[in-house]
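With one protein chain withheld, the remaining protein chains of the complex are depicted in position.
Then we have chain A:
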Amino acid sequence: MASVLARSILLRQQTSAHRIGYTTPLKIKSCYISYAAAPKEKSPENYTRYHEVSAENWRFVERLIPPTFVPSYPKNGNYSSDWTPPADTPPNLPYFVKRTKNYMVPVYLKFEEVRNERKITIIRHIEGDIWVLEKAIKSHLESLSKRPVVSQVHEVAMHIKFRGDYVNEVKKWLLNAGF
């Protein structure tokens, strides 16, 4: 009602201006519609048709939706892959290496290729005495590779870096330790 009135006033002004021959300052034409004048929302049937196909087939959709959280692993022990679960009791050591969300061992390879390739093995999720862990792994890697291994211990971020690709060796060592 109000909008219709506003529009009519504007028109009257425009026509009067044209007759007299001078230009009135332009009014911003408001095209709002009031709540009372707006069409009200109807029930869904007026907008779209739908019909239920089947309720029991919803499980085919459900199983495609990824789960919110990572489900727990089966405890039976028959794993078709290389993966082994973490130990039920923590090993009696001054350090602990926690598994990731997906129950993987937290050893990663950082690979950079700037002129010469640069490979760094990173161990994350370390708790406890990080220096003792570093010493243990370093001596193991040096015995395997028969050459010195350069390492970095980051006490604040609690990670260890080894220069070189020792990912598989470190993972094996950690799994043997029970982490």
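Note that in this section contacts are C-beta pairs under 8 Å (C-beta built on N, C-alpha and C of every residue); 3 or more make two chains touch, one makes a residue touch a chain; residues count from 1.
By definition in this document, contacts and distances are computed from a predicted model.
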Per UniProt, the name of the complex member that is left out, chosen from "GATC amidotransferase", "Large ribosomal subunit protein uL4m", "Integrator complex subunit 11" or "serine C-palmitoyltransferase": "Large ribosomal subunit protein uL4m"
In chain A, positions touching the absent partner: 66-70, 90, 96, 101, 127, 156-158
